[in-house]
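The structure's right below; bear with me while I get my questions together.
With one protein chain held back, the other chains of the complex are shown just where they sit.
Naming follows writing order (A and B), and every chain is counted from residue 1.
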Amino acid sequence: MSILRKLVAGGAATLALLGTAAVQAGAAKDEKDSLIYLHSIEPKTFYQWWTQAEYPRRQLLDGLIFLDGEGKLHPWLAKSWKQDGTVWTFDLRDDVVFSDGSKFNAETVVKNVEFWLKVSTSVPDSFFKEAKAVDEYKVEIHTTIAQPWLANLLSSGGFAINSSPSLARDLKEIGENPIGSGPFVLKEWKRGEEIVLVRNENYRWGPETTHGGPAHLKTIHWKFVPDANARWLALEKGEADLIYDPPSVKWKEATGKYPTSTRYAPGRGQTLSLNTEFGPFADKRVRQAFAYASNRKKIVETLFRGSALYEGNGAYSRTTPDYVDLDDAYPYDPDKAVGLLEEAGYTRVNGDGFRVGKDGKVLEVLFPVYPTIVSPEGYTSLQALQAEAKKVGFKIDLIALTPTDLAAGRYTKPDEYHVYLGYWTMYAPTVLSVNYRPDDGSASGTIFGRQNLNQIQTTGGSPNPHNRVRSKDWKLQEAIVEAHREPDPQARHAKLAAIQQHISDEALALGFYTSTYNLVGQKYLSGLIHNIHGPIFYALKKD
Amino acid sequence: MSARQATISDVETSGKRQALLGAGHVLLGKLGQALLTLWATVTLLFVAQAVLPGDRATIYLNVLEGYSVTRTPEELAPINREFGFDRPLLVQYADYVGGVLQGDLGTALQSRRPVTDLILEQIGATALLAVSAIVLAWLIALAWTLATAGRHPALSRIGATVEALAAGMPHYWLGLLLLLAFAVHLDWFPVVGGDSWRGLWLPALTLAIPLAGFLGQAIRGEYEHALGQPHVLSSRARGTDEWRVRVVHALRPALIPGITLTGWALGALVSGAVIVENVFSRPGIGALLVSAVELKEFELISGIILIVSLVYVLITFLTDWLYTLVDPRVSFERKGEA
Partner (left out) sequence: MPALKLSLPAGLAQGRLGQTWASLSRVPPLVWLSALLIAFTLWASIAPATLVAYDPLETDLANVLMPFTTEHWLGTDEIGRDLYSRLVHGARESFLIGLLAMLVAIVLALPLGFLGALAPRPVRHGVDRLIEILLGFPTLLVALLFVTLLGQDPLNVAIAVGIGSAPGYARLIRGQTLLVRNSAYVEAAVALGHTRAAILFRHIVPNAIRPLVPITGLGVGKAIVWSSSLSFLGLGVKPPSSEWGALLAAGKGQLLEAPWLLVVPGTAVVLVALSFSTLFHYLQARSEGA
């Protein structure tokens, strides 16, 4: 008897506890100085050269240059800057203190540039060479060629400034607890659930156009909720103040009901890079046939419902300087596609409806899909692409890679993939150099991520892992470099337009959909800074 | 109908019952058995890690760097040296066992954090969920049994059918239905529960309902059987209060199979919790496990399994002890050869 009584009593107590707690739970809006923000992807570490790690890092670390929501550059840690050929000179603020107590000066910038150079091959591919301190608060950044967009690049979260002593730690610690001079500091990282940021009370160096002092919010609960429906429902029920990426089917409703903010990432949107070296896409006609047959625009409109847009430019996105609209380059035209395929020798159709080439080989396309780069909705769009391309006889093998496959380097060998879907976020046409530089065996590349980062560094990062098109076209790379060197903006625009047109004409890469940052917030929020790199919560207020 | 599912549950539990070994002077032996179990678990897990296909150092490097490239031996050598992958297997094994003894379950390759820390961070949420589910399941099962068993045959049959249905419910299915009904449409509970108490209700119920079905099936047969026993009949004849008859004389002995099942249910609860946490976007071992599988963080998966085994061994002791409380007639004795 006693045990039963205990069980019942215990159960009743638990129920009572659950009941009271139910009454206590309050809505997000009542906490005036605390923000509940729901995001999708949780990075493994903050020091990844990846937008998903940069979003939260941006709240902790300031940049040299501030990009406002309208796309204008403003002073931040750098008071002014100027370019003179391959040398950029920055005048720095002298009143900035990091959260570890160290001071910000020219030496800090030098240390950070050295760090960036080690961290990603894309940094040398953006023509960074070195940094030199001129005096305590004046620093020069040297580039290998004239780099007209260095200020643009520096405005992104990737190039945010760490405290100089904090970079002497091993990467694990840098990744777990980055030390910046930003308006917030990291209080806690509850893995799998949220990161908690608290206000930096000593903050006095907010960027130009902002209020300058400490942030308005005291606390930010940056929660990770991978499921878009759950994020949306939480917003609807007042459990969250602000959410990232609502479900596409709710996008229209969201824009009608709530304040929303949309930004299209610079660099390259979600783009189909076709392997021009191995497989069926080595033939330009087959690439073009795929472009005509894939019905990309209709798929994007149907599936994303305005939450992301069709992007016809495979070279780079609409928010990148000197962009050319190529949305009409390859309209949906299955007949044209069939004609091109027959011209390319795929004249027969087998029993399953797939085309067969002269050599008897089926027109088969290997398409590995990267889970960290393509969202579930993106994966659905590829299933639609697969079905559309089948109508003219393409057999597309979608291979949903696991992060492990990805990590093990599977499907990256030259002949293991024929098409790749991915974005590359970078606020400059320099993204072309990252994506199209052929392998010369001498490019600098780095290995990072190890505990003893500063001891192990290798060079020779070839082949260029970001050249998914497997371009071997040195003329193209030279044209890209030439465009950077061109001092006259108008002539530069013409050169870059020609490069984009060339990439489109050759069908090296096909644009698909924009890499989009959608934010939906409650009506009582104000002061959100949302630039094309992502949101900044510094000036955010709840009324 | 009642015995229908009970046959399955019996398939899965009778052996467990036999694993619950004697008490008293056998205590030491039991401790030995438990330690043996844990040792074998550690060994099995180590063997599984050692035969992991794919190069651990390559996976480690690529995930951290966000690239997907094949690696040269020169690049891998320092990683192998650092983690000791290049040592003889026996040395690695001794190291692993030694570590486990000191509560060190190794380092998760990707986050480079101790597995013990990672698990400790998440285990609280899962444990709370599991315990709440067990309590809820017992309350539901007891109420249901008392309400439907040993009364009109039709009522009893309905009761048993509902139990069978509940026991067979896949967790994801039940969870999604509850989420749709109570969080989305009725708006009684939050959608993103986090670690709030209010957010615990639906996940706990999702785990509790199938468990209650199992418990109910186990209790029902025994309970109805006990109601027909002479001592129950005679006490009823003496005019003892009907509730007293049902609860004290019939229900109490019927709890034994239920308690056995609860011990066994731990495994099912952990499996269920992984899914339930996914459905309700709850933190806990489930999310940790899913990401560990995706990233082949074998140390982490092994660590989780090891912890679960440890808890399982402890629970086994506990259920043993509960037996003697519930039904003093149960005596521990050493059985000879089966």
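Here, a contact is a pair of C-beta atoms (placed from the backbone, for glycine too) under 8 Å apart; a residue touches a chain by one contact, two chains touch by 3 or more.
Here the structure is a predicted model, which is why all the values come from computation and not from measurement.
Asks: Of B:Leu31, B:Ala48, B:Val91 or B:Leu233, which one is in contact with the hidden chain?
Replies: If we include the chain that is not displayed, B:Ala48 is the one touching it.
Asks: Quick one: which of A:Trp232, A:Tyr258 or A:Tyr436 touches the chain that's been left out?
Replies: A:Trp232
Asks: Which of A:Leu73, A:Leu398, A:Val481 or A:Ala497 sits in contact with the chain that's absent?
Replies: A:Leu398
Asks: What is the set of chain B residues that contact the non-displayed chain in the whole complex?
Replies: Output for chain B: 1-8, 10-12, 14-22, 26, 29, 33, 36-37, 40-41, 44, 48, 51-53, 157, 164-165, 168-173, 176-177, 179-180, 184, 218, 221-222, 224-225, 256-257, 266-268, 270-271, 274-275, 278, 289-290, 292-294, 296, 298, 301-302, 304-305, 308-309, 312-313, 320, 323, 330-335, 337-338.
Asks: Can you name the residues of chain A that touch the chain not displayed here?
Replies: On the chain A side, contact with the omitted chain comes from 227-229, 232-233, 247, 249-250, 295, 298-299, 302-303, 376-377, 379-381, 383-384, 386-388, 390, 398, 400, 402, 404-405.
Assume only the chains that are shown with their structure count from here on.
Asks: Would you mind writing out the residues of chain B in touch with chain A in their complex?
Replies: 54-55, 58-71, 74-75, 78-79, 82, 110-112, 118, 121-122, 132, 135-136, 138-139, 142, 183-184, 187, 190-192, 194-198, 200-201, 247-248, 251-252, 255, 281, 283-284, 287-288, 291, 294-296, 322, 325-326
Asks: Which residues, counting only chain A, touch chain B once they are in their complex?
Replies: Spelled out, the residues of chain A in touch with chain B are 1-4, 7-8, 10-11, 14-15, 17-18, 20-22, 24-25, 38, 44-45, 48-50, 172, 190-194, 223, 225-227, 230-231, 233-234, 237, 239-240, 370-372, 402-404, 406-413, 447-452, 456, 458, 465.
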